[in-house]
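Our next item is chain A:
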Amino acid sequence: MHRTLITAALVAIALTGQPASAEQLYWGIQAEQLEWRGGEGSETFAWDTDAFVGTDELKVVWRSEAEYATGPNSFETLENQVRLQVPVSDFFDAVAGVRYDSPDEGPHRTYGVLGLHGLAKQWFEVDADLFLSEYPSARFEVEYEGLITNRIIFTPSIELDVPLADDEATSRAAFGPKLEIGGRLSYDLLDRAVAPYIGVHWERTFGESGRLVQAEGEDNDVVSLVVGFRLMF
Partner candidate 1 sequence: MTFGLLRRALLLGAGLAASLSGAVTAGEYSLTVDPVTVDTGAFTRTGIGYNGATPGPVLRFEEGEDVTIKVTNNLSEPTSIHWHGLILPFEQDGVPGISYDGIAPGQTFTYRFPIVQSGTYWFHSHTGFQEPDGAYGAIVIEPKKREPFRYDREYVVQLTDAHPHSGDRIMRNLKMMPDYYNRQQRTLFDFLRDTGEKGFDAALSDRAAWGDMRMMPTDIEDLQGFTPLMNGKSSAQNWTGLFTPGERIRLRFINSSAMTYFDIRIPGLKMTVVQADGNNVLPVPVDEFRIAVAETYDILVQPKEDTPFAIFAESMGRTSSVRGTLATAEGQKGDIPDLRKPPLLTMADMGMAHEGMDHGAMAMAGGTHTMPDGSTMKGMDHSTMAMTGGTHTMPDGSAMKGMDHSAHGMMPAADPFYAPGSGLTPTAANGGKFLSYDDLRAQKPLYPHRDATREIELRLTGNMERYIWSINGIKYADAEPIRLQYGERVRFKFVNETMMTHPMHLHGMWSILDTGKGKWNPVKHVVSVAPGTTVFMETEVDAPGQWAFHCHLSYHADSGMFRKVIVEGGPKAKAASLTSVKGG
Partner candidate 2 sequence: MSSSNILGAVLGASLSFALLTSGPALAAGSHGGGHGMHDKKIGGPGDPAKVSRTIEITMHDNFYEPESLNIKEGETIRFVIRNAGEFVHEFNIATAAMHEAHRPEMMMMVEHGVLEPDRINHEAAKAMQASMGHGMHDEANSVLLEPSKSGEIIWTFPENAELEFACNVPGHYETGMHGTVKLSR
């Protein structure tokens, strides 16, 4: 399925390109988070990465987010998305794509993705996505890069994930949101390519979802110390 999407995207690129001067293709890989999380008895390895290829008019983004628990050696979460991004304003792209969840425990799920991605006023990086399936959910992410110096950067982030329907198999209940708040202090070590960081990550699941999580024997309120690298290439 991913392959089909990518092919469709490339065809679209070919169609929009002008014959006189072909659109240039750009690509890039960014890992906003690539980190070890530790605290309260659990240790996980987590990442949040984007890889893209495309033009000014259309980008194909492969987004991957995962939490890998080092104790049981299993993926607690593993999300992969293929997202097509098309500019809709100076600062925002519309997003359409597919998300596929394949954690080691629990059912695998496929969603359609509709969203907005861009830069809001005052330099807030925003992702707002609607995940469509029989278990729909909405997710809102905001990130801000605060420059302590031009190389030491403090990055607070908030992610709010709201299930819109009950999905007990994944311990999620309608309107029982999961909130993640992080603060990461990084240093641009090699250019902007490699920036090691330390920080704090707090996850809290609220409402009925929170109770479902607890029923699984897990904590619905976790604070972790994080150590990792931000990568960009």
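Quick notes on this structure:
Convention: contacts are C-beta pairs under 8 Å (C-beta built on N, C-alpha and C of every residue); 3 or more make two chains touch, one makes a residue touch a chain; residues count from 1.
Keep in mind how these were chosen: all candidates are chains of the complex that A comes from, given by their letters.
No experiment lies behind these values; they were computed from the predicted model shown.
Of the numbered options 1 or 2, all belong to the same complex as chain A, but only candidate 1 touches it. By the touch rule above, chain A contacts candidate 1 in their complex via residues 17-18, 20-24, 26-28, 30, 56, 87, 90-91, 119, 121-123, 146-151, 191-192, 232.
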